[in-house]
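Before anything else, here's the structure in question.
Omission of a single protein chain aside, the complex is shown with its protein chains in their original locations.
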Amino acid sequence: MDMTNNFTARVKRSKFLSLLSRFARDPLGLFGLILVVLMVSSAVLANWIIPYDPIALDILHRLEPPSMAHIMGTDQLGRDVFSRVIMGGRIALKVALVSISLALSCGLVLGLIAGYGPPWVDRLMIILFDTIRSFPTIIFALAIVTLVGPSMNTVILVVIITTIPVYGRIVRAQTQSMKNNEFILAERAMGAGMPRILFVHLLPNIIGPLLIIASMDIPAVVTIEAGLSFLGVGIRPPTPSWGSILNDGYSFIRNTPWLIISGGIPLILTTLGFTFLGESLRDIFDPKLRKDI
Amino acid sequence: MNALLQVENILIRFRSKNRIQALLDRDRDPFIDAVCGVSLDIQKGETLALVGESGAGKTTLARSIIGLVTPQEGSIRFQGQELCGLSDRAFKPFHRDIAMMFQDPIGCLSPRLTVRYLITEPFKIHKVRNIDVRAEAKRLLEMVGLSESFADRYPHQLSGGQARRVGVARALALSPKLIVADEPTAGLDVSVQGEVLNLLAKLQDETQVSFLIITHNLSIVRHISDRMAIMYLGRFVEQGETGEIFAHPHHPYTKGLLAANPNPDPDKPKDQIELQGEIPSLMTRPGGCEFHTRCPFVQDLCRIDAPPVTEVESEHWISCHYPL
Amino acid sequence: MTNSIHASVLDIRNLSVEFATNRGRLKALRDVTLTVPNEKIVGLVGESGCGKSTVIFSILNLMAENAVITGGEINFEGRDILKLSSSQLRDLRGDRISMVFQDPMTSLNPVLSIDTQMIDIQFRSSISKAEKRQRAVDMLTHVGIPDAAHRLKSYPHHFSGGMRQRISIAMALLAKPALLLADEPTTALDATLEAQIVHRLRQLQKDLSCSILFVSHHLGLIAEFCDQVVVMYAGEVVEAGDVRDIFHRAGHPYTQALLECDPARIEEKTRNLPTIPGDIPDLVDFPSGCIFENRCSKRFEKCRISPPLRYRISPTHTASCFLLAEGGAI
Partner (left out) sequence: MWIYLAKRTALAVVIIITAISLLYSMILMVPGDPTAVILGPRSTPEMREALRADMGLDRPAIIQVAGFILNVFQGDMGIDVFTNRPVSQIVFEQLPYTIILIIAGISWALVLGIPLGCYSAIYRNSFIDKLTGVFSVGTIAIPAFVIALYGLLIFAVQLRWLPAIGAGEQGDLWDQIKHLILPAFAIGLGWVGYLARLVRASMLEVLGENHIRTVRAFGLPEKIIIFRYALKLAILPTIALLGVGVGYLLSSSVFAEIVFARPGIGKLIYESVLTRNYPIIMGSVLITTIIFVLCTMLADIVNAFLDPRMRENL
């Protein structure tokens, strides 16, 4: 017993140091990391990267194929597609970060309440969570859009409403499985109050895996944003979005395939990047985390 | 007699089926009694051992003393004050005087906190402010025989024996009057369990703390306890002085348990009794004497009537129709 | 029957096993030598981390993936198991050698009935399904499962831990193996059940005249149940002998200390129980001398420098300690 413990102690210490070398040994994780770094930095530095104003019209040069002047060509209104793609990435990332962090905080609080609170609160929360989860996401989103009207905030709202139950469920399950652990009973036996148990003892054990799951949800949110914008009910024109670029491309699919290609490739690369990175992070930090959530 | 802890006729029941299920099964009594009608007392500086196999209700009884489980009937008095029915807030001061140690030496420590935080946490919980956390941590670690270098470790970096010592330090932090220890040697090798038991004995000599020790390991009970109680299906079948019970067990179950914990000697006599069968489920308690299904000396009366608790010798109670 | 030719059914010589870990190679077993004679029960005793389970898992090659056998031989009925092909080894499993595992709650398949599982393991036999079922019922009755014919169709979760362990034993003995490996078969059970099952196992061993290699950390059980005892510490065999050699005339300081520590042996009440201070040495970064040197109360100069060999104390009794060297090394 001593032997194995000594052993894990050393493994832990060296773990931090070997993090980078692990990435190097995991080519997909490294690939993901590079894609994510590219994506994030292009979103941050967008204003310096874009050669044209992404919403400036230039009717004379509409639907031009890629050239030196417009490396991804122009769309049906003559706007530079490359600039729109870069700005679209910025929007996608913004939507993802805002909505996931809000949903995560709400889900965390609600999940803790459900998991640690009295059984009737738990039952109520579970029914609420399960109800929201039982709406097919996109169809439900379309209903909300019809009611509230399309805008970026609607997209964020839709994502928050549909992801809170996911996080809430996870936090609840973790809390429930942990609240009868001996270390929590030991705290209660010492007279520790509910706030201390929740925030000093439960939260630190839940937050790690949750953050990894949340980071793996970024591609899903980017997909929803692009999807709604593709349907024309997401980000309002003329603000660029990968979804609306794809929509433009769809309308002209028979003669200008580059629009679809340049709207789709960054979307695919981003979702792939975040997914590979998330998988890799999960394998490093928490190999036991369930793979099917 | 003014005992430190006095438990009288405690009854703890759990719901065994939810309401709908009970209704469908026409079960008017969808409960199981984990502990039924148990009485005990512990004096200052004394150790009482609670012995029994899994499912006997030992842990439930222990948890009710610390307020984690609420008994349906009976009373638990600590220094004369009633603990049953107290709210969490009203119970809080008693957590200073009654500490509990849990079974799993490593699992009962919050995994993301350092040993220093863990052993000084009782001060934070009970708002003891005028202390130096570092010095206190050092003092407590020394008391349990660990060097100060352990203060910065995390639970998973400790061996079972070390973690158990940290658990003891935590229990000791507020100088309690009673420590309830649930299987203090569980998961420890024989060569290490002695260290932990010696430590508990030393602390008792120094501080006059009382122990309620729960264990299934009879061989340690002989050395660490003054009195012992043997539990079966939520009831005490025998209770008395440890030495007396080891020398003259009167209940067949006690005798069977003793026989199942043999002295490791290949030449010892093999005429001892062997209990048959397994502990019945709490859902289907046998009628009459509840031990009759496994008793090698069962007679007709045992199947019909539950035996009363009788004092066979001074301070030695058993419940058996035909004591050995 | 081949085992009439060989005096011992199992003969392990200098078995070494290593585990690949992040820190390097963990030398879990080093030069383990032990013998299981025909129709005897041999107890393998030691504290956690001593490698006793690794020994029996390596016999059937059921070890974790990061384990490598680096040397030695495992002779079973005269054949070295380590030289067998995987299909030859599979032919031995559950036929000539079978095994009972530690945790009865997880060692049976939860979604298949006992009936299915007990018929499946008789896949080698050409008798009819009804006959297989009858054999299963007979064996279940034999290990003490009441009303076995009716309960055969039940699933594992219908049985208590003790009953499941009886089922596991019944499955293991169904093919009448020459050797039964038992990895702490009663540790997860209550003391009274432990006694029942061990007594039953002893009876079955006599009826089937097989050998048992019984792994346990419970000294009382070993003393009562076994004919011979092998004591392991930190991946090495430190002492081996007849059960009375070990419990009455223990030679190795570790065995002596281990026996002293058992509170069941101490008749007088004491508030100062004996212990073995110190920890098991690191098995990756290895001490050069005797493995027990850092915790031994009788150590001297030589112990630190080189490891002791195995020395003979009596015809039936060996130990690895310089203090016992006068009998000569083996």
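Should a chain be cited, it is by its letter among A, B and C, assigned in written order, with residues numbered from 1 in that chain.
The working rule: contacts are C-beta pairs under 8 Å (C-beta built on N, C-alpha and C of every residue); 3 or more make two chains touch, one makes a residue touch a chain.
Keep in mind that this is a model prediction, so the values were computed, not measured.
Here the missing chain is touched by one residue of A:Thr137, A:Gln174, A:Ser244 or A:Ser262, and it is A:Thr137.
In the complete complex, the residue from A:Gly73, A:Gly115 or A:Gly227 that touches the missing chain is A:Gly227.
Here the missing chain is touched by one residue of C:Ser107, C:Thr255, C:Thr275 or C:Ser320, and it is C:Ser107. Although one chain is not shown, part of chain C still touches it, namely residues 60, 62, 90-95, 98-99, 101, 103, 106-113, 116-117, 120-121, 123, 155, 157, 168, 171.
Mapped onto chain A, the footprint of the missing chain covers residues 28, 127-128, 130-140, 142-148, 219, 223, 226-227, 230-233, 246, 249-250, 253-254, 257, 260-261, 264, 267-268, 271-272, 274-276, 279, 291-292.
The rule is short, and it goes like this: only the chains that are shown with their structure count from here on.
If you average the CA atoms of chain B and of chain C, the two centres end up 32 Å from each other.
Chain A and chain B, compared by their mean Cα positions, are separated by 49 Å. Residue positions of chain C touching 2 or more other chains, listed in rising order: 48, 279. Shown for chain A are the residues in touch with two or more other chains, namely 1-2, 6.
On the side of chain B, the complex with chain A involves touching residues 63, 66-68, 88, 91-92, 95-96, 99-100, 102-104, 107-113, 121-122, 125-126, 153, 156-161, 170, 189. Interface residues of chain C facing chain B in the complex, by the touch rule stated above, are 47-48, 160, 162-163, 190-196, 199, 217, 219-224, 243-244, 247-248, 257-259, 261-267, 269-277, 279. Chain A contributes residues 1-2, 5-6, 8-9, 12, 181-193, 196, 200-201, 204-205 to its touches with chain B in the complex.
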